[in-house]
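Below you'll find the structure, written out as structure tokens, and then a few comments.
Only a portion of the chains appears, each positioned as in the full assembly.
Going by the order they are written in, the chains are A, B and C; count residues from 1 in each one.
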Amino acid sequence: MIRVGIVGASGYTGVELARILCHHPEVELSLATSRRYAGQPLSRVFPNLRGIVDLVCEDVQVEDLAQRADFFFLAVPHQTAMNFVPILLEAGKKVVDLSADFRIHDAGVYEQWYQTHTAQNYLGEAVYGLPELYRERIAGSRLVANPGCYPTSVILGLAPLLKNYLIDPQTIIIDSKSGTTGAGRSANTATLFCEVADGFRAYKVGEHRHTPEIEQELGLLCGRDLNVTFVPHLLPISRGILSTIYASTSKEISQNDVNQLYADFYADEFFVRVCEPGSFPATQFVRGSNFCDIGCRVDARTGRIVVVSAIDNVVKGAAGQAVQNMNLLCSFPEDLGLRHIPLFP
Amino acid sequence: MIRVGIVGASGYTGVELARILCHHPEVELSLATSRRYAGQPLSRVFPNLRGIVDLVCEDVQVEDLAQRADFFFLAVPHQTAMNFVPILLEAGKKVVDLSADFRIHDAGVYEQWYQTHTAQNYLGEAVYGLPELYRERIAGSRLVANPGCYPTSVILGLAPLLKNYLIDPQTIIIDSKSGTTGAGRSANTATLFCEVADGFRAYKVGEHRHTPEIEQELGLLCGRDLNVTFVPHLLPISRGILSTIYASTSKEISQNDVNQLYADFYADEFFVRVCEPGSFPATQFVRGSNFCDIGCRVDARTGRIVVVSAIDNVVKGAAGQAVQNMNLLCSFPEDLGLRHIPLFP
Amino acid sequence: MIRVGIVGASGYTGVELARILCHHPEVELSLATSRRYAGQPLSRVFPNLRGIVDLVCEDVQVEDLAQRADFFFLAVPHQTAMNFVPILLEAGKKVVDLSADFRIHDAGVYEQWYQTHTAQNYLGEAVYGLPELYRERIAGSRLVANPGCYPTSVILGLAPLLKNYLIDPQTIIIDSKSGTTGAGRSANTATLFCEVADGFRAYKVGEHRHTPEIEQELGLLCGRDLNVTFVPHLLPISRGILSTIYASTSKEISQNDVNQLYADFYADEFFVRVCEPGSFPATQFVRGSNFCDIGCRVDARTGRIVVVSAIDNVVKGAAGQAVQNMNLLCSFPEDLGLRHIPLFP
């Protein structure tokens, strides 16, 4: 049993961490911080938690944080997270940081896409928290950089192909669509119900900050630097990311071979479900769960392969994967507290 | 550990029973029937179950059913259910019937709103499966008539007032709004996405078949025959019922007294959550859970009281309540396998 | 041809006024004010207007307003509107005020539900702008108080019954459901997509500010003071209000009689469509139009009548009705520029 604190509990990632952790058999939720809602029960901010979670939101000073829990989830914006990490690590705590601050290994790249990095000497020990790829290193670390939502869907989708050098790394095009939880819970005209409902749009075309994170990880998979075209879109749904990924095959490969490749590659991964041949994922079939569903099609007419992957961006794309990482860090069974079945419809 | 069969597994109630039961620690799912999908894995019909449920849908003859499980959930239409019940009971099985066939005690009333009843001699022993009211009788029975979705929201909402004779039973007006899962999963132009989305309508105004069920149960609560006006509406959401209920108070009562009354009445009921004074329920805060949330307001200007109750129609209004009844019938803890936290957002 | 100004053009009512007025054959849109977007083309704020409306938003001082147009629509919040009205009227302009400031005849009642009224000497001449009831008085006025969205749906729904003394005025219960445009376009966590989507809730139960407006107008229809119970709800749709209204009949009346009554009462009203007997309105069938659809059912079992009415809250509940009033004030054909056909699906 460990005491766990959620720093930044009043966003959509925060409430999802609370939802998952409050039923986790090895966790005692000991702290939920929120400046905006300090003094209010978390279950008043999120009435779904009523009768289940009785934490009160607190505005805790950085220096007082460490004593309040053994393990911390940082669900705060990038640039804020890098202020907490050194203090918590120095106090001997373990941290899963859900912001972007420790995902990019190269501080120069980070600063090019974000802003100045003030905790660069912790970059080296941060492990990129995609358990399906880095399970062992995560288990031995004390600081995990939880992957971005889009990158999670993309990297899991392409890993079998890239690791086996089956596609040309310079031809990767990623068309991703995300539910609106991805835009956060701050008051904002652009994400009002009436602006998003019954509509669909592209945004940050070719300039989204998840681009360097995707490129770093895809590059590591195939051992080559690469650039991708990445275009995110905003879906009129709350949860879910579906990424449709295109690449040219680097050798001839049959549909059957690809089916077999994915089935084998993910045979032991509980949280990755390869679709039946000929069928493709949908966000509604992973809703509320930590699954990543993947389907593929070889487009022989054009010499390309199309990979479609779907996750719940709040779970496998954020809070669920963070708990999966906590399980690894704490030597709990990796799926402990995470076997939620997708809620359909 | 009991073997459980779902008869009619390919509707929305069926898949929800599977979702709940496959994680129930005392249940082995041994059978899922579906005429339409016979021979297909249930997880192909509902890909959310992929990797979790490996049952194949079967088209089993009535006479062969009994040997396939110890306990049966009937998720088939009314009139069909009454054909199964006698055979299963005679074979010594226990049954929770989710249809309307055994909810109405008076066969004459049933036949007036539905059609001929061909299993009337089982009406006497059927227990109306609202655990918060009939817990003991359910525990001792072998046939439970699982309540309708609308009636569940209404009866739980009004029970404290009616049991304490605080409202005039002849003044009850019920304005209910339901998600579209309530209309079932049959192909039907009227419930196509484009007919329902971004819209809202009333239907079966004053003539919905849940009316006699509501009247029966409300009448039993206050010991008087009564008639209600009941108008259901169709919401452009998948899950959720919110009922707004109006009645004239029969004596003066303060807002504080009403708050206290509800808090006391449901103090020991895990699945009924009384909202904080001044706040009201919303369907999104019970989504995917077995909770019924209730809020009240005394409208002193008009001498009325307004009760608002919300449930997930597929859970507390169907599959979840059915499992709650199974737990009682089988002497399991009443909330076993049912502590899902509402999924928000 | 008149020059028309929209004061407060960057809200949902503002953009809808622009949409309607820019195709109105007797109107030249000469001004759109917005403090927040001053200097920006209105078509950048609302790209649906691109290529059609080329106005630039301006932040105009009150004293400079009058010279910029002949006719003004005030689409600003209550309390703000009362500052503009005297100045515009004194400058000889005509005004349709879409706020609540001049709807309540009794300043005391207004101040009880809103705040201090600083332009009370204009209350007497303001005409309540429901053309179906007050057509002649509107035509002769210079200040029209455009009705609230909920009241429009309620008053049109009940007028035939109340004018003919067919219901008991003290038994009226109004259960209304509104799309989220009704909550405005200000940044607000409570109306973010993820808070509203796939959900439904009641709000301001028994205490919404449209209550006194409804009571005033219903009272005038039947010549009696009355109180109503009014409960609004928030629908996960952008546009549309559906009100379900309950009352006890004061004499026996058949379904056929009621059908005939409504058909006759609204025979000459283009914008009120009485549904076919047995059918009821839906918000999606009035979307984008100035229609109010109405259906009724006599509930003989309980001695009540149920009236269901539907409008597009942004059109007949705001901008459309405002233009209908302008047409009357300016002696244009009442439906000029307003014959939009509902957009379905």
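Note that in this section a residue touches a chain if its C-beta (ideal position, glycine included) is under 8 Å from a C-beta of that chain, and two chains touch if they have at least 3 such contacts.
Because the structure is a prediction, the values reported are computed rather than measured.
**Q** Give the total number of copies in the whole complex, keeping in mind that only 3 of the identical chains are shown in place.
**A** 4
Criterion: only the chains that are shown with their structure count from here on.
**Q** For chain B and chain C, what's the span in angstrom between their mean Cα positions?
**A** The separation of the two C-alpha centroids amounts to 38 Å.
**Q** Indicate the whole-number Å distance between the mean C-alpha point of chain A and the mean C-alpha point of chain B.
**A** 36
**Q** Averaging over Cα atoms per chain, report the distance between chain A and chain C in Å.
**A** So the centroids are 45 Å from each other.
**Q** Which positions in chain B are in touch with at least two other chains?
**A** Residues 197-198, 238-239, 281-282, 284-285, 287, 345.
**Q** In the complex, go through chain C and note every residue touching chain A.
**A** For chain C paired with chain A, touching residues are 12, 179-181, 185-189, 191-198, 236-238.
**Q** Could you list, by residue number, the parts of chain B that touch chain A in their complex?
**A** Touch list, chain B to chain A: 12, 15, 19, 22-23, 44, 46-52, 181, 197-198, 238-239, 270, 273, 275-276, 279, 281-282, 284-289, 291, 293, 339, 341-345.
**Q** Would you tell me which residues of chain C are touching chain B in their complex?
**A** Per the touch definition, chain C meets chain B at residues 170, 173, 175, 177, 194-195, 197-203, 205-206, 227-229, 231, 233, 235-240, 242, 244, 246, 280-285, 287, 295, 297, 299, 301-302, 304, 306, 308, 310, 345.
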